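Here the complex is missing a single protein chain, while all its other protein chains stay put.
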Amino acid sequence: MTVSTSSGYVVFDKVEKTYDGRVLVVKSLDLTVARGEFLTMLGPSGSGKTTTLMMLAGFETATGGDIYLDGSKINHIPPHKRGLGMVFQNYALFPHMTIAENVAFPLRVRNINKADAEAKVRKALDMVQMSDLGGRKPAQLSGGQQQRIALARALVFEPKLLLMDEPLGALDKQLREHMQYEIKRLHETLGITVVYVTHDQSEALTMSDRIAVFNDGRIQQLATPDELYEKPQNSFVAQFIGENNQLRGIVKDISGGRARVEIGNSDVIEALAIQAESGKPTIVSVRPERVEIEPMSSDIAATGRIEEVIYLGDHIRIRMNVFGNSEFIVKVRNGSGRRGFAVGEEVKIGWSLQDCRALDV
Amino acid sequence: MKKWNGKLMLLGAVGTLAMSVAAAEAAQLTVISWGGAYTKSQTEAYQKPWMAKTGNTIVSADYNGGLAEVKAQVESKNVTWDVVDVETSEAISGCNDGLFEKIDASKLPKGDNGASPMDDFVPGAITDCAISTIAYANVFGYDSTKFAGDKPTKVADFFDLKKFPGKRGLKKEAKVNLEMALMADGVAAADVYKVLATKEGVDRAFKKLETIKGSIVWWEAGAQPPQLLASGEVTMTTAYNGRLFTPAVTENKPFVIVWDGQQQVFDTWAIPKGSKNKDLALDFIAFSTSTKPLADQARYIPYGPARKSSAPLVGKFQDDKTDMAPHMPTNPANMGNAIVQDVKFWADHYDELNERFVSWIGK
Partner (left out) sequence: MHSTFDQKALTRQLAAAERRNKVKAFLLVLPLLLFVLASFIVPIASLVWQGGYSDTFANALPETSKLLGAWDARSPVSEDLVKSFVTELKASKLKDPAIPTRVATVVNREQSGSVSKFKQVMSASDLASPYKEKLSALSSEWDKPDIWRAMKIVAPSFTPRFYFQAVDLRLTAEGDIKPETDENAIHLLLFGRTLMVAALVTLFCALLGFPIAYLLAHAETKTSNMLLIIVLLPFWTSLLVRTTAWIALLQQNGVVNDFLVAIGLIDNDHRLVMMYNMFATLVAMTHVLLPFMILPMFSVMKTIKANLVRAALSLGATPWTAFWQVYFPQTIPGLGAGCLLVFILAVGYYITPALVGGQSGQLISNIIAFHMQKTLNWSLASAIATLLLIGVLLLYWLYNRLVGIDKMKLA
């Protein structure tokens, strides 16, 4: 999917939010969502992602800046006039209405005639494969079923924008993964714009066109999933997305985009200078699966003493001491011809410069 | 009021129960009366001297009249009241129902003038189960500041809303009100009960009451009428004469009593059947209905003593200034148009008339 940031469908322009007049929970937020895009706001709790979503939905008012939807400012439009579909945490189905009544609710409040409404409800229930359960009450359904109904209800009136607030948080792992694919499928078939909030990085990586990583009221990085994983712009993103080895050190010098970083007392390694300044401390980030054991050749070479070996089926996870850091993890793909590892053994390891990024502290 | 009384009673009951355990040494009597200035007058004239004389103690509690509590105690065989102040009509019906102990009046002390008790008590003061202490009057009073020109003087004025505008306080009971209505309608005092015994008479009484129905504020406890007058809620109200006298004399309230059409009632002491302190109760009754305590009571409240021998001893109010005689219901000047409540009549007609009265006020 091609994403054009210039034709922003949803635009946040220097949006700020404070609840108590002292602390900003969202700080000067700029964000553009393209039409048809699946954008995920990812971050730990309290990072400002849900507040941002609620400002978009109209349940919270921005205390600074403007929000635009399809070219018009919506700061002061009440939620029920924004025409957005929304799926809530814990589904928020109306317990006193049947499934069909729940799904028909947005049509009823829009005074759509009964025949049309029935057809739409049937279509929406078909879409989430729940057509048989229209007469039941929400309490009679499982969590996964309730989630589908919530989705059908949010989509039945054909909104142009769908907001989802941690919709899968209450489901078990297997169901959650299944639903992720289904949501993704719906997004692709309907071509609807989706803004999705989660704190689950794998969910974000699976579903999104782009991910905005939130921390401390700011977007730390806004990028596609692969870029976010491969090229984290700061140590928070590197740490938050995927697993990450962090080697602390001091930047000795930088030249041609490469930093020479002194780790521990004497060892000096090279890393891409992403956020590094000469003479300042830095964190060198290396993904565990990018480290090779006994490589033929490598940009950076080191020696590690094995502390612990964990067998995980498809791969082996080895914790070792590298440059005095005993939390250094290496993942080795499991294969029939692989060598054995013993605790206390010293092995040569290496990685390429592209996978080694000097980031902020 | 009821609930509050109930609590007090309960408190009293618990108290007396606890005390009765220790009764072997220090005898204790539970005396129930109507509260307020009336109980105070009894405490000063009867209880205190008796306690000083015998060394026993008395626990006092209030109630609002009626026989329900006595009936409940007697029927549950858990009698915690020893002496109760009841009106004669209730003393008689309670006696008939076996709720009270019989009292042999001939064993009461002679009068100070040597007269035998049977001669000394005024007629009607002694019944099988109860000995009268005083006669009080149901009168009506008004707030003199409310009427600039003419003041009410006749019982008919109570029903004259044009001449004397304002709300009227009446006791929520058929007794007194029906007699008053007839007298106001021109029935002579002597004929009141004769008329009231006929259907036409009852209709006539209710018709008269109907003329002021919209302006009536009902009261139930004797302490309410002076409050209603003082708060301006009513301009005129029926009351027990002592209840209006006390605030008028001691607090200079502008309350004026109209004696025309007064209805006298005896208040009596009776002993609930099964009282655990019957002998002590009898001793207390004998003492308190003797000549001097009865006369002493008039020092505190303007109610007429039930013994003839007490009358000459009545002097001044406790402030030592006010002469009590003019404030007594039995004073000849106040007896111009007066009746004594007919106990027999009410024994026959209480149910019938009250039923009709209750349904009348409900409508």
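Each chain carries a letter (A and B) given by its place in the written order, and its residues are counted from 1.
Going forward, a residue touches a chain if its C-beta (ideal position, glycine included) is under 8 Å from a C-beta of that chain, and two chains touch if they have at least 3 such contacts.
Every value quoted in this text rests on a predicted model; they were computed, and no experiment measured them.
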With the full complex in mind, choose from A:Phe157, A:Tyr196, A:Phe214 or A:Trp351 the residue touching the hidden chain.
A:Phe157
Where B:Val59, B:Val122, B:Leu161 or B:Ile216 are the choices, the one touching the absent chain is B:Ile216
Among the options A:Phe105, A:Tyr196, A:Phe214 or A:Phe236, which residue touches the chain absent from this view?
A:Phe105
Only one of B:Val59, B:Val176, B:Val256 or B:Ala347 touches the unshown chain, namely B:Ala347
Touching the missing chain, which residues of chain A?
57-59, 78-86, 88-90, 92-96, 105-106, 109-110, 153-154, 157, 163
Hidden partner chain, residues of chain B it touches:
1-4, 66-68, 71, 93, 96-99, 167, 173, 206, 213, 216-218, 220, 231-233, 344, 347-352, 354-356, 358-363
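By our rule, only the chains that are shown with their structure count from here on.
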Inter-centroid spacing, chain B versus chain A (mean Cα positions, whole Å):
89
